[in-house]
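Note that one protein chain is taken out, while the other chains of the complex remain in position.
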Amino acid sequence: MRKIVTLTTDFGLSDPWVAVMKGVMLSIEPEITFVDISHNIPPQDVLKGALCLGGIKNFFPEGSVHLAVVDPGVGTTREPVIIKTRRYFYVGPNNGLFSFLDSPVEKAVKIANIGLLQPQISVTFHGRDIFAPAAARLFSTPMEEFGPAEATLEKLSLPEPVIKENIIKGEITYIDRFGNLFTNITAETLRELHSRFPNSHLEVKPPGVKIINGVSYYYHSVASGELGVIVNSLNLLELFTPNGNAGECFGLKPGDTVTVRFVPAK
Amino acid sequence: MRKIVTLTTDFGLSDPWVAVMKGVMLSIEPEITFVDISHNIPPQDVLKGALCLGGIKNFFPEGSVHLAVVDPGVGTTREPVIIKTRRYFYVGPNNGLFSFLDSPVEKAVKIANIGLLQPQISVTFHGRDIFAPAAARLFSTPMEEFGPAEATLEKLSLPEPVIKENIIKGEITYIDRFGNLFTNITAETLRELHSRFPNSHLEVKPPGVKIINGVSYYYHSVASGELGVIVNSLNLLELFTPNGNAGECFGLKPGDTVTVRFVPAK
Partner (left out) sequence: MRKIVTLTTDFGLSDPWVAVMKGVMLSIEPEITFVDISHNIPPQDVLKGALCLGGIKNFFPEGSVHLAVVDPGVGTTREPVIIKTRRYFYVGPNNGLFSFLDSPVEKAVKIANIGLLQPQISVTFHGRDIFAPAAARLFSTPMEEFGPAEATLEKLSLPEPVIKENIIKGEITYIDRFGNLFTNITAETLRELHSRFPNSHLEVKPPGVKIINGVSYYYHSVASGELGVIVNSLNLLELFTPNGNAGECFGLKPGDTVTVRFVPAK
């Protein structure tokens, strides 16, 4: 089985810190294969890191180790942890970064066994001194040996959409490189509400923008320059404009409210 | 033989989409080695993607699979294709992205066999659901099994330089990170015209800039702050300024005309 380690950090791609973590891991476990998820998480933005990491879902092979370091509390008492889900391991700081995992947590331990870490542990770079060696050693060491104590995971949460009769009040939670705006409204919620209001059509209203009628099946069913909604590849309601940046063109951003209304047929 | 997949996309390096494609491929074919060509193609800029992909020429090992996704028409009827050239396979949307390949196309098929793709195919992320699994399965499945129908490839073209007597009218086609400006004028064309006007020297004239006399052999044969021309590593006439950004310093950009004149010796 291939030994896969993914990396998600706010270290950027200009400094050598990501490479140093990889060097540490290759020195311990020479056969690791790395896949970079993102190193462009905005500095110290734990929520954005958590959402990015959450985007990988179950698309990696079982047994992959996901190393994530967005760590504003480095050097404080926030705990270094190893987490096991059904498919994966996760390694990093217990600060909310692991709030949106692929599946429920089966076990989480605090990393405490310094014999498994770098010989010297700095106060500013636990990615190198704690998390990288722990990730690399997970391929040969049971997670229980990293520390006896179970960890209680810190959790960030996205606001849940609020449903009231025929209306869903949700919000934009993520904007990607293309300016597509993901909401917290799932395809499942839409289907459920539609089943309650079967003879209705759907209207979507983001702030400061006119009402959008109906969900598109393709980006290209909407005219150029118009805002549309679609159920995206993560099964979330998404705002977009074809071949354009919906965030920029319509001044929309994470945190903005999106209202969906099932309008009865007359 | 090593199983090499290169990736060229407009997905950027902040979102997890590139990693998700790699996860899908590793889940199918664990021994793939990835090489990123670029993920910074400007969103939906198919021509720039095609030129970037064209830059790899024959420098990769035979049998490499080049996955490219710049796909403004995702979800429409534009075809997903697999292309074979003498050395390589290419996988992606048939929208012009494969206009400048390493060598002539030997065969191109439309991807139609959904048994070889992701179990569920979204309308917004064919990189993940169609192209990544097709690329990974090419190491174990003949391309004919992906679909019976041959594809007619969409082609973008760069303007050809126009030659009239002792004058070549070409244009700037690409600007790289250093601000070096590649033209569509090849070393071959220069040599041919020079053989017709053997007793001549060469003048190059970009818009709004004084005439450049002669082709340099090294970037450093030109004085600091001056614009020079050189035959670059792709055998194209290139405008540059030593240790500076020629595009910014001289206000030059892709699309600008460049005139080369062979001036008879008096």
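Quick notes
The letters A and B name the chains in turn, as written, and every chain counts its residues from 1.
Just so we're on the same page, contacts are C-beta pairs under 8 Å (C-beta built on N, C-alpha and C of every residue); 3 or more make two chains touch, one makes a residue touch a chain.
Only a predicted model underlies this, so the values are computations on that prediction, with no experimental measurement involved.
Residue in contact with the omitted chain (choice from B:Q120, B:S140 or B:S233): B:S233. Touching residues on chain B toward the chain that is not drawn are 1-2, 4, 6, 8, 13, 33, 35-41, 52-53, 55-57, 59-61, 64, 176-179, 217-220, 230, 232-233, 238, 242-243, 245.
Residues 10-17, 19-20, 22-24, 26-27, 30-31, 34, 43-44, 72-76, 122-125, 128-129 are the ones on chain A that touch the missing chain.
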